[in-house]
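Removed from the display is one protein chain of the complex; every other protein chain stays in position.
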Amino acid sequence: MSASPPPELTAADYPLSINRPELLRTPSGKPITALTMDAVVSGELSPEDLRITPETLQLQAQLADASGRPQLAANFRRAAEMTAIPDAEVLAMYNALRPRASTGPALEEMADRLERTYSAPVCAALVREAAEVYERRGLLARPVADPDQ
Amino acid sequence: MTTTAPRPTGAAGKQSLRTEILEARPVNLDGFVEEWPEKGLVAMESEFDPAPSVRVEGGRIVELDGRSRDAFDFMDTFIANHAIDVASAEASMAIPSAQIARMLIDPGVSRDEVLAVTRGLTPAKVLDVVKLMNVVEIMQGMQKMRARRTPANQGHSTSARDNPIQVAADAAEGALRGFAELETTLGVLRYAPLVAIALQVGAQVGRGGVLTQCALEEATELELGMRGITAYAETISIYGTESVFVDGDDTPWSKSFLAAAYASRGIKMRFTSGTGSEVQMGNAEGKSMLYLEIRCILMAKGAGVQGLQNGSISCIGVPGAVPGGLRAVAAENLVASMVDLECASGNDQSFSHSAMRRTARAMPQMLPGTDFVCSGYSSVPNADNMFAGSNFDTEDFDDWNTIQRDFQVDGGLRHVRENEILAARNKAARALQAVFAHLDLPPITDDEIEAATYANSSNDYPLRDVLADLKGAQSVMDREITGLDLVKGLESAGFHDVAENLLTVLRQRVSGDLLQTSAVLTADFTPLSAINDPNDYAGPGTGYRLQGERWEQLKKLRHVTSSTNPETEVG
Partner (left out) sequence: MTTPTTTAPERTVSLREVGPARRGTRPDEVVIALSPAFAGHFTRTIVDVPHAEVLRQLMAGVEEQGVTARLVRVLDTADLAAISHTAARLSGSGISVGVLSRGTTMIHQKDLPRLSNLELFPQSPLLDAPVFRMIGSNAAQYAKGESPQPVPTRNDQMARPRWQAKAALLHLKEFDCIEAGRGPVEVEAVFGPGTTG
């Protein structure tokens, strides 16, 4: 993990894989240039090495901002937070955000978890906004199960 | 049973011989209906669509197209909170729609200048603007507003038998012909892992750097992407009314979360929407098809996805049935581009029995160029197309290439000689054979490879043991096979170039370069997107022009008489 502050990028730095490869690392800390066929064959590389880091997503967010795309940048910032969440939990959270899938308290708990366990305030804000809208639009789960006759 | 029986001719009296001929024309097998504006069965001219309006208070939009915030449904809320630039909204909304429409077609107004205005517009205002434009003006606007300067194309590679060897061979041919993206799907969902692997391997044989996707339900599609078996995702659907969105079991918030999930794994994605979906699902809430589609487009913008597949897509029979429907379809592609989203512009679903009509339908995208002129040209015969048929298929390749040459337009494809195609198909089948062997999957025989080389459709291949394949597919998931395993398999079997191609595609996940707007990977593995290939169209002689080496390539057809020796053909 780099100790120096993240570089300030402009659109001219894109694509990073060609122009600024020294900025790109895998989650295990390897530089992107270490992802060679020899490393694959020798077994040095694992699937984990083919994932993106939160730092890289923040760099891409900068590039999105620099090219006048603030919503795309916000998506990348949410994504940067979500790199910390394991695959199965990401899917579970997605399912919990679907209509009538969660009660209000369940969504609030999910937002808390995003903040506390995963340091994901941007994602938490999205979930809280959803909870507020779902309540207004009748899209929260009812706490009592539907009575079957 | 056929659904294509011609209607019986009138019984009473003698009929015109000409009428008999016209009744039998393919176009009269298509479905046409009267408009029903109250129910939303109308393309884009409806008195029931709201009038544009916006009011900003305390840095928030408190009124949107005639509705106040306390009456917003969740689409209004999401669009107001995320899509529209609050700082410029009131000023942009005050610009007369005719002036904004002129900006769209005026070559002296740059793309960036237009975007500075469109970022502050509401759905009804956007509709108001495009309603002033006829289809020629819409095309002119598209030429300037598409995000990436260089147009591209996307193909389907599927099999009526979910035969992985067919998918691989047809993917290789499709990649060679020029598709920058390839998409597959299944008849039997459980076959997905093998078919997705086949698509990836075949594509990298045809042209290293082609990006692949497998259309499935949301969770499985994400899982295959996470494993590196696919490179991007597209069929993440959004809808224009709250009721229909909820029927589709999602909300703008769940879909935004899903979009970020893909980005968090370095995987490119776009949403999908299209005119006609809400009325087809029974509840357009009285609004026109294009109004609701514009809501979708702005929702996508608000979610922060880089792009959108639209152009009615699987609902094309609905706008196709009403007056002005294809004008609305052209307009929806333009709207995606004019709010700075990548646009994969339809032309991907069978739409008409008439060859004239299905060609005309594609002209508003092909002639100006879009990010992906087709979001699914069938690179297999339509009988094998598991998306229920595309607007174009393999039998149209030579016509497509001819139209490119006729008009000097780059539609993303090119003619390829037979020997090159055969070599690519053969190599794809052999590469897949090696990968299956490496992964202990049911073997691919030399007979199947021979068949794949010369085949046209799934009928031309030996039948596989489907149950054994399905067991193999399950084991791929159980053993957590990833793209890296495919690389190892290819490398150890001697397919060094294909292995290297796939590794390079996978390596892009680490960089995130393919996450930016309209990103593709060129043949020399350079990410090309709206950032480093911005559309700089500014009138005649500017922007992307089909010229030079690429034009020479597109002059080639199957049979061109030589002018130096008219008794021969150009090789």
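We just call them A and B in the order they show up, numbering each chain from 1.
As a working rule, a contact is a pair of C-beta atoms (placed from the backbone, for glycine too) under 8 Å apart; a residue touches a chain by one contact, two chains touch by 3 or more.
Predicted model, so just to flag it, every value in this text is computed and none were measured.
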| item | value |
| --- | --- |
| Sole residue of B:A383, B:A468 or B:V560 that reaches the chain not shown, by the stated touch rule | B:A383 |
| Which residue of B:I61, B:A152 or B:V318 touches the chain not shown here | B:V318 |
| Option from B:G209, B:G225, B:G240 or B:G276 whose C-beta touches the chain left out | B:G276 |
| Identified contact with the non-displayed chain, of B:I95, B:A160, B:M363 or B:L422 | B:A160 |
| In subunit B, positions touching the absent partner | 1-5, 29-33, 36, 39, 41, 160, 187, 217, 247-249, 276, 279-283, 314-318, 320-322, 349-353, 382-383, 385-386, 388-390 |
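Note that in this section only the chains that are shown with their structure count from here on.
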| item | value |
| --- | --- |
| Residues of subunit B touching subunit A in the complex | 73-74, 77-78, 81-83, 112, 115, 218-219, 222-223, 226-228, 242, 246, 249-251, 253-254, 256-266, 301-306, 340, 482-484, 487-488, 491-492, 496, 499-500, 503, 506-513, 515-517, 526-527, 529-532 |
| Parts of subunit A lying in touch with subunit B, wherever the complex brings them together | 11, 14-18, 21, 24-26, 32, 35, 37, 40-41, 45-47, 49-53, 56-57, 59-60, 63-64, 67-69, 71-76, 78-83, 85, 87, 90-91, 93-95, 97-99, 123, 126-127, 129-130, 133-134, 137, 139 |
